[in-house]
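Reading through the structure tokens given below for one structure.
The complex is shown incomplete by one protein chain, all other protein chains being positioned as in the whole.
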Amino acid sequence: MIDSSIPEGGDQATLSPVVSLSGVSVAYGSNVVLTDVTLDFFAGRITALLGANGAGKSTLIKALSGANPRYSGDISIEGTLLHLSSPVLAKAHGISTVHQKVADGIVPGLSIAENVMLDDLANASRHPLRNAKQSLLDARAALATLGLDWPDSLLVQDAARLSISDAQLLVLARALRGTPRLLILDEPTSALTAAEAERLFTVLRSLRDTGLSIVYVSHRFGEIEALADRVVVLRDGVVQHNSERPFAWNAILHDMLGRATELEQTRVDVRRGHDVVAHVSGVPLLPAAPPLDLEVRTGEVLGILGLIGAGKTELAELLAGLARPASGSLSLGGEPYAPKRPSDALRRGVVLVPEDRQRQALLPGWSVAHNISIPFLKLSSALGTLRGAREISRAQQVIDSLGVVTAGPSASIDDLSGGNQQKVVVGRWLSAEPRLALLDEPFRGVDISARREIGDRLKDLVAAGDAAAVVLSSDIDEILEVADRIIVLVAGAIELDAYADETDRASIVGAFLGARTRDHSAVPPEGHPK
Amino acid sequence: MTSAPLSPTTASFAERGAAFVVRWGFIAVTVALIAYFVITEPNFRTLDNVFGMLKFIAPTAIAGLGVMLAITVGGIDLSVGASAGFAVSIAAWTMVIGNQVGGVAIGVVLLGGLLIGGLNAFLIVVARIPDLLATLATSFVIVGLKLLIVDGKSISSQMSLADGSTAPGKFTADYLWLDRGSLGPVPIPVIIFVAITALLWFILEHTRWGRALYAVGANAEAARLAGIRVQLYRTVAYMGCGLLASIAGLLLGARIGQGDVSAGNSLLLDAVAVALVGVSVLGIGRPNAWGTALGAILIAVMVTGFTMVGLPYYAQDFGKGIVLLIALLFSFTFSRRRTVVTAGSTTSS
Partner (left out) sequence: MAISRRIPLIVLAATTVLALSACAQSNGTTSEGSTDAPATASAALPAPFDGDPVKVALVRQSGAGDYFEAWGAGAAKQAKSANIDLTVTDARNDNAKQASDLEQAIASKPDAIIVDHGQTDTLQPLITQAVTAGIPVVVYDLALTDATGVVTTSQSDESMASGVLDQLIDDVGDGAKVGYVSASGYAALDRRDVVWKKYVADHKLDVAFSTGKVSESTATDNIPLVDAALKQNPDVKAIFAPYDEITKGVVQAVNQNNLGSKVKVYGIDISNADIEVITADGSPWVATSATDPSAVGAAVVRSLALKLAGQLDEDDVQFPAKTITQSFLKDNSIDNVTSLRDKEPSLDLSDQVTADWLPANS
């Protein structure tokens, strides 16, 4: 379904870049999220931007689109050095961005035509009175750049009624107004069907042929294989890979998923679990995914590796009682397990360290002790009356066992660093002495020492023999470091299930790749395993 | 952080000063006001006046404690005024038309308060209507229902009914005791006010149920993942609010001595104001019972004191508004801690 013909490319040496970045860095406080990025974007080229979560893709896009003026280094457009201080300025200099969430780009209640012309509302040089007839004409002209011939009767309809793919095209048409020189597309196909995506690709190819430079962000290798002229990989804020066709997919994946230096780091203490504590049978994790079967065993740390949309969080929520299986069943300790809500899961000894610490775990403004005791209010009270001493002693145990850096149990959680907050959250849940501990992206925004500390406590937990831990992550190194058994999850299906000493980084990467390419029936990349 | 060449002691003095003002500023204002009135107005410093003020503010304070409960779980309840007015008319209807004793009227009213709270909870928790809008709508429904029940009329003893007969009952003494009775020198409404405040303070600060209520308000998602039945606690908070509003209505009804259809109309804004003032008192930064009570007392002091010095009522409103503004400045602008008040769920997410 995807046209995989090799796009023609000109001789790069003769071209000067449309947009050129030199030594661009971005730091939030002491946290450096983009380091010394030097890149050129050429006219008539599609550059694919790849990277795992938190690799710095969106930071780079924000800097380019003027949404984050606090970058250092130089960005020049057609040889002129500029400081992109606002989205309006970036747009005025020909950099147009289509953000990932199409819905955020559509203002419901305004007509389609008004939505196409939305930028005019923020443009002080435009006449403040809106002329309905003129905006219809303008909107039609803008849509014509995409070859769209929408009738006026459609243009006056509420934009909220557009299908997602038409909305995507609308947002694209808006981005193309004023004939940009660089078009940035962030995961444009994430909500589209294959046919809709193909329609978009045709448009993008013809735009490229008119000389537009396009930056295309995607997780879908098949699309990139079909569309891109160049692939740039970011990891930990650094450009790890920058190559032209033909693409060396194995190298790209290595650069994307992990540091090669850690490749040969071998684990000597891999445990083999014994009893099955939780059993998932025939449950589809995603609407379109096949039914999944999975066994979680006591005495081992299970690492589940998957990118965004693979079904990791869905699996965690299923087991923690936040969601119910669409079909199939769960069992826990050999008995049927159908938690209706988190308290049911908690009662059966299943705990979840959720993905988003701030939103899902912390109680802002509360003390460390009160943050820790919140699931254990019953244990911390007598006849309903809270006993402060019990809360303090539980908190002190957590602080001691995980080495939380804090002034004490009574300190405000807001005063702790991100890593220490995460230790508090993990410690809170491990202090429940769970039978099954689920940790969804537990190492995000956590420094290496906190990560080691948390990993060690997980190993302690399972070493006792009758508990299991599941770490869900999109970072191969985190998984290799902490997991005894590794599962690669792609699009809701298990692509690999092996003990850490029976597999290696290459096989894990291969498992990813196999699934990805199979998914999109693109040209099989070199080095495809099996 | 700062590049200014401030010595550490100067900086920390300024910060400690600010923290001190946030923590004690409000109480200082109250004490200063009281001192001023005590000095200038001989009538202000009598025991009679102290109890008179507390009695006067008791219904507002109790309704304010109800609003505080809703704020505790991150919501708001704009139907307390209507609920209190509903209670007044229902109490009158039960005694005067239904010819029941005061105890029955009290029971009916409290049940009605729980039902109204339950309706609010249903609309907010189950039907997912934003709290601000849901309770605004129910307040109209409640007022309308009240007027339908009483045919739009104030119910008083000896009133003539539609069929030409005279109403059989009257406001009974046991009911009127709610306003007119006293234990020693302390009027009953003051006792109820203090008892409810103390009870709510104990529940919120010292029991796991109170902690859970606060957790729901601080971060509902985190509370849910911690096994707290978020929807249950929100329901309980709104039902508690309805119950407290109906208690406020009972006191109002006993004070008025008839089923005044306009009763409760002026209660809502004061009740919301005292709950919001309560958030800022002591720099706690979250709704709390004693703070709410103190906010109510401050309003009573202002209204009484300003009246005694001869300030007209419209200037009193101005004074109340300034106090509320200062309270909000303390809560949101000057306080270092994050305030958990959201002005209704419409602003969250």
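Quick notes on this structure:
Labels A and B are assigned to the chains in the order they are written; within every chain, residues are numbered from 1.
Quick note on the criterion: contacts are C-beta pairs under 8 Å (C-beta built on N, C-alpha and C of every residue); 3 or more make two chains touch, one makes a residue touch a chain.
Bear in mind that the values here come from a model prediction, so they are computed numbers and not experimental data.
Interchain touches from the omitted chain, evaluated on the whole complex, reach B.
In the complete complex, the hidden chain is touched by one of B:L133, B:V186, B:L232 or B:L329, namely B:L329.
Note that of B:V80, B:V109, B:I228 or B:L252, the residue touching the chain absent from this view is B:L252.
Residue positions on subunit B in contact with the hidden chain: 2, 4, 6, 11, 14-15, 17-18, 21, 25, 28-29, 32-33, 36-37, 40, 43, 46, 48-49, 52-53, 55-56, 59, 153-154, 156-157, 171, 176, 180, 252, 255-258, 260-263, 265-266, 302, 304-313, 315, 318-319, 322-323, 325-326, 329-330, 333-334, in rising order.
Convention: only the chains that are shown with their structure count from here on.
Each chain gets a centre from the mean of its Cα atoms; for subunit A and subunit B, those two points are 46 Å apart.
For subunit A in complex with subunit B, the touching residues are 320, 322, 341-343, 345-347, 352, 354, 359-366, 370, 374-375, 377-378, 380-381, 384-386, 412, 414. Those residues of subunit B that touch subunit A in the shared complex are 206-209, 211-212, 215, 218-219, 221-229, 285-286, 337-338, 340.
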